[in-house]
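Missing here: one protein chain of the complex. Every other protein chain is in place.
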Amino acid sequence: MDVIAFYIFAAIAVVASVLVVGQKNPMHSVMLLITSFGALAGLYVLLDAPFTAVTQIIIYAGAIMVLFLFVVMLLNVPREEPAPPAVSALLGPTGIRIGVILSLLLGAEIVWALSRIGLGWFPQDPAAASVSSVALIGASLFTRHAFAFEATSVLILVAMIGAVVLARREH
Amino acid sequence: MLVLIPLLPFAGFVINAFVGRRLSKTVSGGLACLVMVAAFLVAAITGWTVISGGHAIEQTLFTWLPSGDLQIPFALRVDPLATVMILVVTGIGALIHVYSIGYMHEETDGEYARYFSYLNLFASFMLVLVLGANFPVMFIGWEGVGLCSYLLIGFWFRKKPAADAGKKAFVVNRIGDFGFILGMLLLFASFHTLDFQGVALAAAARAPETATFGLMTAATLLLFLGATGKSAQIPLYVWLPDAMEGPTPVSALIHAATMVTAGVYMIARNAVLFSHAPTTLAVVAGIGVATALMAGTIGLVQNDIKRVLAYSTVSQLGYMFLAMGMGAYAAGIFHLYTHAFFKALLFLGSGAVIHALAGEQDLRNMGGLKKALPVTYWTFLTGAIAIAGVPPLSGFFSKDEILFRTFTGTAVNGWNGRPLLWLIGIVTSLLTATYMFRLVFMAFHGERRHDAPAAPVRPEEEEPGAPVPPLPGPVYSDLPAVDRTHGATHASHAHEGAHLHDAPPSMAIPLIVLAIGSIVAGFIGVPHAIWGSNRIETFLDPSFEVSREAAATEPGAPLVDVPPAAEPHEDTGRELTLMAVSTGIAFAGIGIAMYFWLRNRAASDRMARRFAALHRLLLNKYYVDEIYDAAVVQPIRLLSTSGLWKGVDVGIIDGAVNGVGLSVGAGSRGLRRAQTGSVRTYAASLFLGVVLILGWYLWR
Amino acid sequence: MTPITPYHYLVLSAALFMLGVIGVMTRRNIIIIFMSIELMLNAVNINLAAFSQQLHNAVGQVFAIFVVAVAAAEAAIGLGIILAFYRNKETLNIDEMNILRW
Partner (left out) sequence: MPPGFSSSDFYYLMPELVITAGALLVLALDVLLPRAWERVLSWVTVAVILGAGLALVPSAGQNLTIARDLVAIDGFATFFKVLFLVAAALTVLMSPRYLTLENVHPGEYYFLVLCATLGMMFMAGGVDLITLFIGLETMAVSFYVLTGIIRPNKRSNEAAIKYFVLGAFSLGLLLYGMSILYGLTGSTHLRVIATSLVAGDGGLLLPFAVMLLVAGIGFKIAAVPFHMWAPDVYEGAPTPITAFLSVGSKAASFAMLLRIFVAGLPAFRADGLGTAWGQPFGWGAFFYVLAVVTMTVGNLAALTQGNIKRLLAYSSIAHAGYILIGIVAGSTRGVSAALVYLMIYAFMQLGAFAVVVMLRRKDIIGDELKDLTGLYATHPGAAIAMLVFMLSLGGIPPTAGFMGKFWVFGAAIDAGYVWLAVIGVLNSAVSLYYYIRIVVFMWISEEEEKSAAFGISPAVATVLAVTLAMTVLLGIYPRLLFDFAQASAASLGSVPSLGLR
């Protein structure tokens, strides 16, 4: 059951992601990205991480992607624009081809790296309890990682102020 | 006390640099001279203490580079060697400062103060170089004098040749400095000290690297590379003749008397270390004598009065390196000392000529100046006789000492090429006498001439017509080109022909003092063979051995004796013979010059025609610049224009040094082309790094 | 059918990561590039969650939550910058950003 669910969710995520990158229309890309994130949330559930799954849906698919959608609609530029005249050989199609080749090279390297390790290699700590409980994560966030949590609040504040600074109209 | 010596000129620099523009010329110039005279007095007192006390004075100001067990203090030290140097630097420096008051009086107040601030700064750095008790302190001075030299060569930076010359000097000296720093770091890593005495001790504790290529050989070769850059020896000599674009007093002070001798001084300072690397000594001697000969032959046919002197300087420096390579350190320093007098004198004299002729530097446009410029003539003649090696003037004693030591010393590395080196030295000596008197006769005797073909006006070199990016050339090339030569400012005074005026007092006095110096300076080094006591050698010798006190503090270090200097008493007869030979050679040289350029000028033209190829070869300075151009510049240009940077127009640049600059510049432009402004390119570059590093790892 | 191991998740996350990278390298629209970067961050989260389960260790999930928070902050700032840029240049084409170069 789990296995089938994994392949279904993974397939949805990958196909949606391919379409995100391949889409001409940014609006469609946003929608597809939300789909992909939804599939990922499903995978988190399979991974015994319900809290992460919920975060994924609420924050990622909900908040962040809505923000994207909002900007796309605000700016209203549905189509990819044509390339401006290239001033250097590195721009234009050659540049894009180089980018693709590089990405594929890295992909090949990752495949190679992965192929060298066994499936069950990763260390396991059988003594520890299951981590699925939200309580455990909450405790970890507010005790063990309380400092990082508080530090993140500064980060969020910076982001808020920064967004205001950047998006405010001149008066 | 010791620190005052460099500090006084430095104070002069600070005042002139910051408030000089608001001071009148009298005040700023007077101040600059005053601090130099004061420094000279302090140096004299210090020197007297060293001479009478017989041991070094050391002053540690503070710990400069502390780190655990490695301590490098900011320390100054005066030993006999440094005594000679500080006296030369402050004494001759003060005279040249005085001379400059008259020479530079045409400049505006601001420029005048700028000039004197540079000059004072130079003196200050030179004194730090000389007084430094360890490599890093010396390096402060080493870099500092280079900087000042660069600033002063390019003093008239609106003149393109001056700007180019400054650039060339800068680049060449960086190559030398590269060697110096590496040598220094190598010594530091292996000896864990950079104090000169400490290095000498550590070197003395090792066996001389006679047949092996070891650490000391590597370090000394690197240091010698630094010396060739600073002291204009093969292969890094190309900057010095061009450096003559600077004001003449600067040529006298920096490019004749003091800075260019820094390389010689540095080797003498590390005499023990170099003595333990015989291979390096052989290289030093070979380079020295080759440079002496080559520069002497070039000097024979040059027509620019200052260039003749510049090649003569290169040649004399070659002598000094020959002495270093022979292990005759005292003789080399002796020559350094006498050379400072007569070469400064000759440069200042040529400056007086140029000053009188409103900026004319071409010998073919001179002649008959003897009557109009009596002071200049007689002093200049004294200098010429001194450098030619006519006894009993100073040049004779020092040069003869070097040649004698070359002839008699022990075999180097089992190779006894000493007679050959001596022969080349003697030939160079002949050349020296000849070209110096050629200069005297062409400038001061006969009739005033205007023979020189009008200099071909070089077409204005255009900036490479680069496409989008603005491509400022190297250091100066994008400056506004305003022609403002020294001559141009003088021309306004219309000194033309009719009433040439001799040097004004501020210029005449230094000339006379230096002339007297050129006559008598040699007497402190009269060899034993002619009933002298060669006091300078006995005085200097302690500087070239491991100091006894220092050795005593390190009981474990076995003293390996420095190869003993040849006993001077042994062969008085041989020495007298050699002396007679070199005297004869000097007179022969003068005679040749007299025949060709005084009695029978047509003969010289005939000679030039008969040996046209040779003449052209010499006139074009052995085509060294062109060879460097062909060997380095052209291939690179070909490469760079053929494909990769097709759109980039490559500027027309001459010379090897510029060739390096060009290749680097082409690389630089190529890198800039990669900076396309596209985020995608940047991400690709980032990603390329990832892929390459991982690929490298996986491939292995 | 073989059970699902972290290995499978690693492969999936690598695939998403590569898709994100390809998006950054090939697209011209800044917003899509930005979405590709979000894809890369999600690949990271898959890794973290998979490892967390494998190791029975909550740190991975905590890390993932921090990554989400950072992604949110970045999204706010990034879209703000894009907005400011659009106001000046009326374009979202990354190839037209070329005042600064050479």
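Lettered A, B and C in written order, each chain numbered from 1.
As a convention for this text, contacts are C-beta pairs under 8 Å (C-beta built on N, C-alpha and C of every residue); 3 or more make two chains touch, one makes a residue touch a chain.
What you see is a predicted model; the values in this text were computed from it and never measured.
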| item | value |
| --- | --- |
| Touching partners, among the displayed chains, of the absent chain | A, B, C |
| Touching residues (missing chain, whole complex) on chain A | 109-110, 112-114, 116-117, 121-123, 125, 142-148, 151-152, 154-155, 157-159, 161-162, 164-166, 168, 170 |
| Absent-chain interface as seen on chain B, which is shown | 17-18, 21, 62-68, 74, 110, 136, 139-140, 143-144, 147, 150, 154, 157, 170-171, 174-175, 177-178, 181-182, 185-186, 188-189, 470-472, 474-476, 478-480, 661, 664-665, 667-669, 671-672, 674-675, 677, 679, 681-683, 685-686, 688-690, 692-694, 696-698, 700 |
| For chain C, the residues touching the chain missing from this view | 6, 17, 20, 24, 30, 33-34, 37, 40-41, 43-44, 47-48, 50-51, 54-55, 57, 59-60, 62-63, 66-67, 70, 73-74, 77-78, 80-82, 84-85, 87-89, 94, 97, 99-101 |
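Simple rule for what comes next: only the chains that are shown with their structure count from here on.
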| item | value |
| --- | --- |
| Contact-richer chain pair (by C-beta pairs counted) among B-C and A-B | A-B |
| Distance from the mean Cα position of chain C to that of chain A, given in whole angstrom | 4 |
| Interchain centroid distance [CA atoms averaged], chain B/chain C, Å | 62 |
| Centre-to-centre distance between chain B and chain A (centres being mean Cα positions), rounded to whole Å | 66 |
| Touching two or more other chains - residue numbers and ranges from chain B | 468, 673, 676, 678, 680, 683-684, 687 |
| Overlap residues in chain C, where contacts from two or more other chains coincide | 21, 24-26, 95, 98 |
| Chain A partner contacts - residues on chain C that touch it in the complex | 1-12, 14-16, 18-29, 31-32, 34-36, 38-39, 42, 45-46, 49-59, 61-62, 64-66, 68-77, 79-84, 86, 91-93, 95-96, 98 |
| Chain A residues within the chain C interface of the complex | 2-3, 6, 10, 13-14, 17-18, 20-21, 23, 26, 29-30, 33, 36-37, 40, 43-44, 46-49, 51-52, 55-56, 59-60, 63-64, 67-68, 71-72, 74-75, 77, 80-81, 83-84, 87, 91, 96, 99-100, 102-103, 106-107, 110-111, 114, 117, 119-120, 122-126, 128-131, 136-137, 140-141, 144-145, 148, 152, 155-156, 158-160, 162-167 |
| Chain C partner contacts - residues on chain B that touch it in the complex | 468-469, 672-673, 675-680, 683-684, 687 |
